[in-house]
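Of the protein chains in this complex, all but one are displayed in their positions.
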Amino acid sequence: MEILVLFVVLFLLLALGVPVGFSLLGASLALFALIDIPMVVAIQRMASGISVFTLMAIPFFIFAGDLMYRSGIADRLVRVADAAFGKVQGGLGPVNVGASMMFGAVSGSAIASASAIGSTMVPLMKEKGYPADYAVNVTVTAAIVGLLIPPSHNMIIYSAASGMGVSIGDLFLAGIMPGLLTGLMLMTTAWLVARRRNLPRGIFPGWRAFMRAALYAVPGLMTAVIIMGGILSGIFTPTESSAIAVIYTALVGTFVYRSLGWRGFGEAAAKSVRTASMVLFIIAAATAFGFALALLEVPAQLAALIGFMTDNPILTLLIINLMLLALGTFMDMAPLIVICTPIFLPVAIGAGVDPVHFGIILMLNLGIGLVTPPVGSVLFVGSAVGKVAIPALVRTIWPFYCTLLAALVLITYVPWLSLALLGAF
Amino acid sequence: MTMTGQTSNWLIRVSAAGLIAMTAIIGWQVFGRFVLGSSPSWTEQASLVLMIWYVFLAAAAGVHEGFHIRIELLETMSSPRNARRVRIAIQMFVAAFGLVLLVFGSQLVWLVRDHVIPSLGISRGLAYLPLPISGLLMAVFALAQAKADRPPAAAEDR
Partner (left out) sequence: ADTHPTDYPTVQAVDYLGQLLAERTGGRLGAKVYAGGQLGNERDTLEITTFGGLDLNRVNAAPLNSIEPLTIPICLPFVFGSVDHMRRTLDGDVGEEILASLTRHGLIGLCYYDSGARSFYNSRGPIQSPEDMKGLKLRVPGSDLYIGMVRALGADPVPMPLDEVYQSLAQGVIDGAENNWPSLESGRHYEAAPFYSLTEHLFTPEVLVMSKISWDKLSPEDKQVMRRSAKDSVPYMRNLWDAREASSREVILAAGVEVNTVDPAPFTELMTGMWDEFLTTPQQHDLVERILAQRES
């Protein structure tokens, strides 16, 4: 009964169009009123839900991503990828994926990745005769790869939400191979779709030009070395690395690429604080909601339900994946990580899944939710930078959805992809 | 520009300064440990308190600017007349939740006023103070939006 109230209120508010954070808060307040818990508790959960050291990585990585775009790092990564793949038919499709993978390796946020690579690639592709829907579809699905390739602020949220000390360093290492695999699969799809739709081909600019482009990109790509190297060698913690990424990018943008002034820095901060507050406000409200879930023992009940349906680990993982995909269509990634980790992680562990491996499954699964309507923030960003309406995008995106789903199946059922690198460091 | 618009801009500027300050604090923490060889003890708590402040202030500005993410399906499916009703209903809910934040956030600040934040030595209430402030601003912004009937969210340029 109480669970019903919680979810009915949530769905009604969401369906009406009340912003997600306020809907979560409203549902929690309704439940607290029903079971006689002081309202002040909900407010306290909101404040302390974001009073978590590791969550600072969210504003930092979003800020770093925007600075990378403004200081021209995104632009230089696109040029390297263009020099390498531009000559094949529809080559700007795979170029886009390649640039997103490189950008994903230096930025921790899929939203930042979609807006940075999208702002650079989509106009370029349109100019060269690519249809806008194709350009945006490639951009948004490739941005998902950045969730898997470290760094990734969503992995940091997962580590915090797991409440059992899943190492962020392990998660970062575990994401590398699944990220590369998903990227390669998307590249292939982008190429096949381009051939079918008979999209234009470019010209190879020659090795000299390629080397030149690569050289210019080195200071930008160094961000990846600094972040991963800094974490793996123990110079700083993952949260600190995100702040270092901001400082490094600001320095490179100002002194190396010389394209970032005080004005651009201030504008980047103002833009990032909007995105970050939007995400963190939802996480705050999701924490109050999560408290309500825990009081009602929803996690345990759902675990029992899944246990009742099957005790086969393969089927358990399938059920979890389907539930997460369904949730991902209408909710955003960060609050889902906060809400779903305590529910599904114990079930997955019970089915013999390593918590690090489960984190990677969760990243890709909920990442797919970022590009599915009705609520998908990365899809929204793509639609905005490409100026294409969502229905037009969704009509032609299905080959990319299929690719992401195939990657999800592989990553779910081949734990080796996630866990093989863990022993290496 | 309207008064609410000016307030909202000002909130974003203050929040952006908060983000920059937080970057500097964590940068200083790394610098302190590796270059000066001693770890500053105040940095972690100070940046957490700072983050609560700027997140809630910017989230209030988000009610004015309409950047909070939401499902727009019902509104786009409705006739213009009904869409307007839907928008007003949404803003009323946001205003109501803003008032909840104001009232119970104030209670929260009051209840923990003599708890101390470790390593900073200030009242825990100061960490929670942005919630009632943000709630009040949210309620005002939402009511102003409902009156002017501006769409509550435009999904662009995040």
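Here the chain labels run A and B in written order, and each chain numbers its own residues starting at 1.
As a working rule, a residue touches a chain if its C-beta (ideal position, glycine included) is under 8 Å from a C-beta of that chain, and two chains touch if they have at least 3 such contacts.
Worth saying up front: this structure is predicted, and the values here are computed from it rather than measured.
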Contact with the hidden chain (one of A:Gly169, A:Pro335, A:Gly359 or A:Gly376): A:Gly169
Touch criterion as defined above, residue of A:Phe103, A:Trp191, A:Tyr257 or A:Phe291 at the omitted chain: A:Phe291
Contact with the hidden chain (one of A:Gly202, A:Pro342 or A:Pro373): A:Pro342
Residue numbers in subunit B that touch the chain omitted from display: 33, 37-39, 41, 44-45, 111-112, 114-119, 124
Footprint left on subunit A by the chain that the document does not show: 37-38, 40-41, 44-45, 48, 53-54, 159, 163-170, 232-237, 291, 294-295, 299, 342
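Everything below uses one rule, namely that only the chains that are shown with their structure count from here on.
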Inter-centroid spacing, subunit B versus subunit A (mean Cα positions, whole Å): 23
Interfacial residue positions of subunit B with respect to subunit A in the complex: 12-13, 15-20, 22-23, 26-27, 29-30, 34, 44, 47-49, 51-52, 54-59, 61-62, 65, 67-75, 86-87, 89-90, 93-94, 97, 100-101, 103-105, 107-108, 111, 127-128, 131, 152-153, 155-158
Of subunit A, residues touching subunit B in the complex: 13-22, 25-26, 29, 39-40, 42-44, 46-47, 50-53, 55-56, 59-60, 63, 111, 115, 235-236, 239-240, 243-244, 246-247, 266, 269-278, 280-282, 284, 330, 332, 374-375, 377, 380-381, 383-385
